[in-house]
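See structure below.
Removed: one protein chain of the complex. Kept in place: all other protein chains.
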Amino acid sequence: MRIRQSGDSLLQQLSQQLSGNADLAQKELGRGADGVHMLYLKSMSDSSIVSRYVITPFYEMKDILAYESYIENYPGTTVGKDEKTLLENVLKGFICLEFENGHIYLFEANKNESSPVSDGQTEVIVQGPSDAFTENLQVNINLIRHRYQSEHLKAELTVVGAKSRTRVAIMYDDVRVDKAILEELRVRLEGIKVDLIQGAGELDKHLSDTKHRLFPTVVVTERPDRAVFNLSEGKILLVVDTTGYVVILPSIFNDYLTAMDDKLQLPISGWFLKTIRYFGLIISTILPAIYVAFTSFNPEVWKVQIALLVAGSRASVPYPSYLEVFIMLVLMEFLTEASLRLPKSIGPTATTVGGLILGTAATEAGLVSNIMIIIVSAVAISNFVIPLNMMMYSIRVMKYFFIIFAAVFGLLGIVLGLVGVVMYLCSLRSFGKPYFKIFALDQWANRVQGGKENGQK
Amino acid sequence: MVKNKYFYYLFLITALISVINYVPRSLIDRRFDGAMMSILISIPIGTVLLILFTKLMSKFPQQGLPEILNGNLSGFVSRPLLVLYSTIWFVAGLITILAFVDITMRYISSDVPSYIVILGFLLIICFSMRMRTESILYGLEVLLVLNLPLIIYYLLKGIFNPYFSWDAVRQMVTYLWDIPHYSSVAKSTFVFTGYINLAIFNRVFENLKVRHVWLISLTALVTLLIAFLMPIGFSGVEGISKHVYPWFTTADSLRTKAFIIERVLFLFYFTYLTFSLVSAITSWHITLELLKGAFQSKQGKDQGKNTKKVVDWACIIIFSGITLLMDNLNQYTMYKVGQIFLDVRLIGEIMLLATIFLVFRKLKRGRST
């Protein structure tokens, strides 16, 4: 609360700073001692709220004091303290009300343009909740709170981005969370010096230790159930406003191969699904490399039938095996990219023309071998088995490393590459936690603790 | 900080890698000359050394050899000692790499020039050896656990093979009472040597307690017996000495119908390729850390970081250079070098043990007065 000084009221300063905005609205209600100055941004504030809860009551109530106490006690109203908070809140869509006695209030009337809660698009699930996070922070927090009704669930608000002023809610289970990681996260959030945060994935880039990594170290999800599941494991959620996604951290490699289906199925089917996914991961990374190594270096490794088959189908191919693989894989990448970006109605056509016709024609013409087509499609399909998008892209890039290694060293190169990748994964840390361990025991310990809390043995 | 289980992995990788490091072949060379007995003798010796070393290291919690020596001895003593000990690990890694490059040249990539194969090995090893100590342990765990089922598969496949000659094995056992030589005892104790890696890895163990020492001894005994007798069961008591790599000959004698790969040799090769890479990474990581300890300045932190980087790069260049130079040795010289290393190693280990014990006693006396 500040007493107005003649000449340079806060409101006037504010209107000077915001001058030149076409959507700036300044109004005077009443006259003299009973008057109220009003300032807001038309685009950010809900005009029906303005007329119904601000303007109409002013004229209905005769007494200015009664009106002031109405405004003061209206839920969401805060007292304007200084210029900075005023500016920030007006930009968010608050209405700034200045009474003649110098009191300044910020009346919450912000308009939120966000898509309603809709079905998930990027992580589809068969059985289970299909709602996804929206672009609205409040709605997202609401979605999480609904599923995790515990007094331990905490939500802290911070703002990231000098220009975008994106609100980020840090949510965690007070009991299960690792306090050291929380502290580390706060420090790192403070340290982010960027203008804009437009997507949750971007936050990941700024948060982690090394910028250029091959693998993502935080999970970005649009599924509230995944977020809540991780919350119960003691992880921290960053609910980023306006993005529609939530960041989960710290994460381990295994998280990227977990689909929420695994938890819903019977345990054995769940394990089976997970095994299948790891299998798909391995196939899509090393199958093309194996083809290169096999045809160019070590044809004696496989059975003679396979050797003769490959030799026969490669007989008309005019270039070395690694070029053959590169050409086909790059074509496949084009195809995937094209069908992603195309409008949904044209997508299937592109796939058919590209995949079926091109593949058949290429083999008929003798430019690539039959086996190669099988391998390329196997790689493409098995790549889509990975549930989280970011990991899928990492794996797509990875396979080229293996092809290069295989083209230089043969089968030896594939094993060298595998050992190298395992070592690299082990060297990664997600907020100080080891990223890749074969027995994720820490996570297990958390689950056991959760069981204890719930009175299980 | 890591759990105690990683100690067992360190032990296991060394026990398994002994197949590459000429241990079975040296034993086979002396098979009529006390090899059987030296296997039995090596078990108590190795166990005692292991217990003593782990007990001593647990007196210095979360400290590696450089901290122990630099902290308690003057620089003139500790630095040369660190350099000296680092050579043991360096040679261990070097022999593993060179032996495996030789095997690769024979079985997998005869078309590829050997220096390219070595460069491939060096790329991965030099990249990985500079990682954090914990990370190396995690990697070791992953690769070991993934490969163990395969190892068990080979063993079962071998032992239940109808062509496995138990008579040849029994004939070998009848040579039990021959008097062993020092060198074959030294070679047999190599399976235990994993414990010595604590010299650096002790840094990351919170509170090292080695339980179930009998299990380690038993594993070592079984490993040695299998490493020594399995090739004999496949290639005969007499014929085995003709083969340069007895274990790869044995793997080549196994055929499987279950995979698209028909020859077990290739599966075995891949398993051991990962093992030898990991083993070389751990050995050279220790060498690197010891050398860093030896050349560490006791000044400001920034400068320390800089020297570390210099030591890192110097080590990478020197290690790679030596490895590439050693590639010119022929197979007999290589074998000889491996033999000498295995013999010297045991003495080196006992010396290291004695050094740490002396430091410990000095520390204790210093405390009591």
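Note that the chains are named A and B in the order they appear, and that numbering of residues resets to 1 at the start of each chain.
In the analysis below, a contact is a pair of C-beta atoms (placed from the backbone, for glycine too) under 8 Å apart; a residue touches a chain by one contact, two chains touch by 3 or more.
The rule is simple: contacts and distances are computed from a predicted model.
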{"item": "Chain not displayed: protein name in its UniProt record (\"Ger(X)C family germination protein\", \"Bicarbonate transport system permease protein CmpB\", \"Probable chemoreceptor glutamine deamidase CheD\" or \"NADH:ubiquinone oxidoreductase subunit E\")", "value": "\"Ger(X)C family germination protein\""}
{"item": "Given A:Y40, A:F107, A:Y148 or A:F294, the one touching the chain that is not displayed", "value": "A:F294"}
{"item": "Full-complex contact with the absent chain, from B:V83, B:L119 or B:L324", "value": "B:L119"}
{"item": "Absent-chain contact - pick from A:S321, A:S339, A:N383 or A:S430", "value": "A:S321"}
{"item": "Residue, one of B:R30, B:R263 or B:R345, that touches the chain absent here", "value": "B:R263"}
{"item": "Positions on chain A where the hidden chain makes contact", "value": "210-214, 294-300, 304-305, 307-317, 320-321, 401, 404-405, 407-410, 420, 424, 427"}
{"item": "Positions on chain B where the hidden chain makes contact", "value": "32, 106-107, 110-113, 116, 119, 123, 127, 162-163, 165, 167-171, 173-175, 177, 234-240, 242, 249, 252-253, 255, 257, 262-263, 265, 309"}
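By our rule, only the chains that are shown with their structure count from here on.
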{"item": "Averaged-CA centre spacing for the pair chain B and chain A, given as whole angstrom", "value": "45"}
{"item": "Residue ranges of chain B in contact with chain A within the complex", "value": "3, 104, 108-109, 111-112, 116-117, 120-121, 123-124, 127-128, 131-132, 134-136, 138-139, 141-143, 145-146, 260-263, 266, 270, 273-274, 277-278, 281"}
{"item": "Chain A residues within the chain B interface of the complex", "value": "297-298, 301-303, 306, 405, 408-413, 415-416, 418-420, 422-424, 426-427, 434, 436-439, 441"}
